[in-house]
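All protein chains but one are shown in place.
Lettered A and B in written order, each chain numbered from 1.
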Amino acid sequence: MNDLSTSPMSRTGHAGKTQPMRLARGNGINGDTTIRFTFDGRVLEAHPGDTLASALLANGVRLVGRSFKYHRPRGILSAGPEEPNALVELRDGARREPNSRATVTEVFDGLAATSQNRWPGLKHDLLGANSLLAPVFSAGFYYKTFMWPASFWEKVYEPIIRRAAGLGRAADDADPDSYEKATAFCDVLVVGSGPAGLAAARAAAGTGARVILCEQDSLTGGRLRAEQTVLDGRPGWEWAQETEQYLRAQPEVRIMTRTCVFGRYDGGCYGALERVADHVAVPQAGQPRQRLWRIVAGQCILATGGIERPIVFPDNDRPGIMLAGAVRAYVNRFGVVPGHQAVIYANNDDGLRTAVDLHDAGASIAAIIDSRLPSSTAAQVTARRVGAPLFAGGAIVKTSGHTGLKAVQVRDSAGQTHRLACDLLAVSGGWNPDIALATHHRMHPVYDEVLNAFVVSSVPAGLHIAGFAAGSLTTDAALAQGDALGRTAAQAAGFDAAIGPAPALPRAGQEEGYAIAPLWHALDRGAAKQAGRAFIDFQNDVTAKDVSLAAREGFWAVEHLKRYTTLGMATDQGKTANVNALAMMAWERGRTIAQTGTTIVRPPVQPCAIGALAGTHRGRHFKPHRLPPTHDWAVETGCVLTSNGIWQRAQWYPRPGETSWQETVNREVRSVRSSVGFCDVTTLGKIDIQGIDAATLLERVYVNAWRKLPVGRARYGLMLREDGFAFDDGTTARLGENHYVMTTTTANAGAVMRHLEFCHQCLWPELDVQFISVTDAWAQIAVAGPRSRDVLREIIDDSFDLSNEAFGYMGAAHVRLRGGVAGRLFRLSFSGELAYEIAVPARYGDALARLLMRVGAPYGITPYGTEALGVMRIEKGHPAGPELNGQTTAHDLGMGRMLSGRKDFIGRVMAQRAALSDAARPTLVGLKPVNAGDALVAGAHLLPRGAPASAASDQGWISSSAWSPTVESWIGLGFLCHGAQRHGEIIAVHNPLAGTVTEARVVPPVFVDPEGSRLHA
Amino acid sequence: MPDILSPCSPISTEPCRVGGLTLALAPPDETVSIGGFRNSLPALHEAALQALGASLPQTPGTATRAQDLSILWAGPNQWLASAPSGSGLMEKLQAAFGAHAALTDQTDSRVTLTLSGPYAHVIAAKLVPIDLHPRCFGLSSVALTLAGHIPVIVVQRDLEPSYNFIVFRSLVRSLHHDILAAMQGGIPKSEQN
């Protein structure tokens, strides 16, 4: 074995003692300012413009984390969002954020970063012993190892997996930061601001099109920042900077940096995440941490560049082994040399340029290993220039260095091995065009044998691909393609491409070569026999051996391979792994990569926090709230609120001294039944219906007759669905010759409106009728109880006769309140008592509640909430939501006779099906426990007495139940087979949740005032 | 006899200011919805012109104005007319074309929040998913849409631009919260030139 290690590194630049690997220059770094951050508690220095990765490298930190399964020491692989290894926890306390990629984390003064997945410490990690258990963790280990016994799952396996296999720790407290959403529109969206993207944006903008340019990085320029590309004799990044300034000056151009376009959706919609304040310690007051954009774009140009591939060889995961392009980015953009003594290992000319950049930065190049045989001219020139030996046709067969690379072992084309001391290995297996966004609509990429990568097979409408993402290999080609597609896209969006003299395109002149020859791995046939572990997916610790095993066990289809081995999962989604895995599978199976195929990706292309998707809609503001007009007054009284859909309603109104809600509700019910109470019922849907065909419409949507309803009267109505089942119910009043106001249940207000619109627009457009919601226009308050008329006499103008004779049950009238406010009065009752609903314009609702309290005081008036409302309607046997559950028919509800035989209405024909009125169907009954104190629970099953508690003997269910202070017993409504014929029978009530069986008597469903004398009082 | 009920605003009338932006409750206009009966549409349009001096806008997403009266397109053959409180709008419309359209008092149904100040269009873009660019949405443009989860009618009031958000009364506090949150969220950097 030859040891070819060369002299120690010649010191570079003016590296200070705290940033020993820092160079003087770096086109994206402000070296004049020094900021401080901590890594695992150690205080380190950095410069503005640094990522956490570049800052760690500048400080000579190579070991950054431990791997997922085997806890292998890992460093920094890449310089971008594809990073699989360098995942850290950022910040602390409630802002602690796990699994953050150090390569896209901008360092700010005071940033605290912590390594993860190690215990007790990064350098000495006891779980590293997992490596010894490698056979347990092989492909499919979740499926094989933790299969049985089943009783071990929750108690043994899950805790073990969770402790050992987790990555970072989520914060324990609620996220203190806020997030928001916004929508943006443009004619042309350009994704990526490298040479192709900038040229495209410039060309499109020149036509007058509205352009949005999104760049996920903090700086524009793309690879122009990472390379030493020269455009028109000047550094390429200077041209990028100038172009950005030019674009910013254009009125219809918008540049969004730190904004990742993560998904492409139907109709030209794109999702983008703007990291507004990830690069500062705390967002400015009120401002969001991140902002989720929906971008609606006429046309889109993907200029997303490419992602470099590693090469698979034994122990290819040590800290210090990096992608070649990333090494150039650290040198050129960040002014950091990631190692003193470097080896370059590549299968293409692009990777070899790393040797030049490193050499120019002062590092020494130990060797260039070019897998191609013969090697290219460029390789020979490069090797001469940097003074390094060139191994044409060489391969790396081994690496060493426990927590960081110390040496590699090279096998030359003659089969001889050489040990090379080095602390940096720059690897390039070629580049994959980044076409993730193009695959979101199920476009399956095809394998390009020349490029040795998957490329777009067909470009979906409205999408254009430019630059390396489209296979353009040189800067000049990328610029030209971007420029041309910028015009094409603008033209497709309706702009004249001939307009707009954009400045001339710069020229790079001397074209860089690529000259790739495929090399996916440096393994011998039978990867399992290889010493050391050859990683394919660093993040999921998937090795060549795992892919080989998956192939042998039959999981060779790409989708199976992914799931069986966990390849391509987690934060990086296999950006650096997938193609190598496919190549490995192809090799194992003796097929081509094209035959093996590839998976496509779903959004998001980069991790996107759930908080950003929720935006401002979180906590109390998760959904909007609708507040009835008496809300403030009700809250002042100390009521307990409940959600009724998005409405916030008073549930009950506790009084001092009351010790339980039951006590409060009982009092509210007794007050109504003995004297008077009131309840805000504004939430019921109210629809104003007018027109000469209004009655016809009602006839067709309700089961019962409407034509003969006199003006000034209301009627109960039941609506069916077209399949014959009950849909909604409510009362509708006739206010004028062709004027009705319909009420719906609170829950179905929107659905009924939609239904009416459907009937009118789709079924009977010839009907001359108009309807509009007036739910919010009126504050409607139910005043119920034997003294309700006395209370209303204090409120309604004397000129209106409230007597039973003049304004009987189901009356409806325009009224004036004392003082002149115009309102409406309905004599409706949900409670079964003498009752009214009084409606006033919503602005008076608050005052009306206060007035009722005042004028009702002599009668002991009490406000009541939804709970008492519910108790009273059960006492009266009125069906509500639990009875109108979408599975019950008019017959089931005891309303079969309401179905008019003299007209067509929605649901008529299907409701006539014999099965829907079969006597054996469960029908509405009342239930009263044999022991008054035995609680009835909604959802309990009804069985014949003594029958086994099995599905076979199930005869129905309880839909609603309550303690009735009026009956002084639990009562319930339910549905029971042959219910109407079984009044008096005692049946069993089975509650499988509590495991109880009690007995109840079947009774008619009206518990209070079955004759209705109170209603008509 | 004095009115025994006094009106109550559904939300504080005090404007909220964030930077140069203002969110304010607009004075409660009288508002009437107009639903044209299909068999008398020509007569309705004619009567509107004659009696009000304003046309019922036939182009979706537009509004017309005559003195104090403004009429918004609110759906096919549907409009929302409003005039300052006390102008007896319902009576005027009844007299003008009561036989040709369903007239429904919506004065208490909806509340108008006004967003004004520099970059109001940027704040509005956080709320409504419609294109507010001058090429698409201008003076007197009207859109029936969603602000987050809340149905709203958005109207551009002037060239500044400032906007009216017309919302169901029961939802005004949620909308107010959402607009205020959007104002506090600041102006995206990409909007600042």
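Observations
One rule holds for everything that comes next: contacts are C-beta pairs under 8 Å (C-beta built on N, C-alpha and C of every residue); 3 or more make two chains touch, one makes a residue touch a chain.
What we mean here is this: contacts and distances are computed from a predicted model.
Note on the omitted subunit: UniProt lists it as "Sarcosine oxidase subunit delta", one of the names in "Sarcosine oxidase subunit delta", "Histidine kinase", "Malonate decarboxylase subunit alpha" or "NitT/TauT family transport system ATP-binding protein". One of A:Arg385, A:Arg589, A:Arg754 or A:Arg945 touches the chain omitted from the figure, and that residue is A:Arg754. Among the residues A:Gly121, A:Pro176, A:Gly387 or A:Pro765, only A:Pro765 touches the chain that is left out of the figure. Interface note: of B:Pro7, B:Gly61, B:Gly98 or B:Gly117, the residue touching the hidden chain in the full complex is B:Gly61. Among the residues A:Val450, A:Ala806, A:Ala857 or A:Val909, only A:Val909 touches the chain that is left out of the figure.
What chain B contributes to its contact with the hidden chain is residues 60-61, 74-76, 78, 129-130, 143-146, 151. Along chain A, the points of touch with the absent chain fall at residues 265-269, 294, 296, 441, 722-723, 750, 753-754, 757-758, 760-763, 765, 904, 908-910, 913.
Rule of thumb we're sticking to: only the chains that are shown with their structure count from here on.
Centres computed as Cα averages put chain A at a distance of 32 Å from chain B. Partner chain B is touched in their complex by these residues of chain A: 178, 180-185, 210, 212, 248-249, 254-257, 259, 274, 276, 284-288, 291, 294, 296, 615-617, 621, 623-629, 632, 647, 682, 688, 690-692, 768, 770-778, 795, 817-821, 840-848, 851. Remark: chain B residues 1-10, 18, 28, 33, 35-39, 77-78, 101-102, 104-110, 125-126, 128-131, 133, 136, 148-150, 168-171, 173-175, 177-178, 181-182, 184-186, 188-191, 193 touch chain A in the complex.
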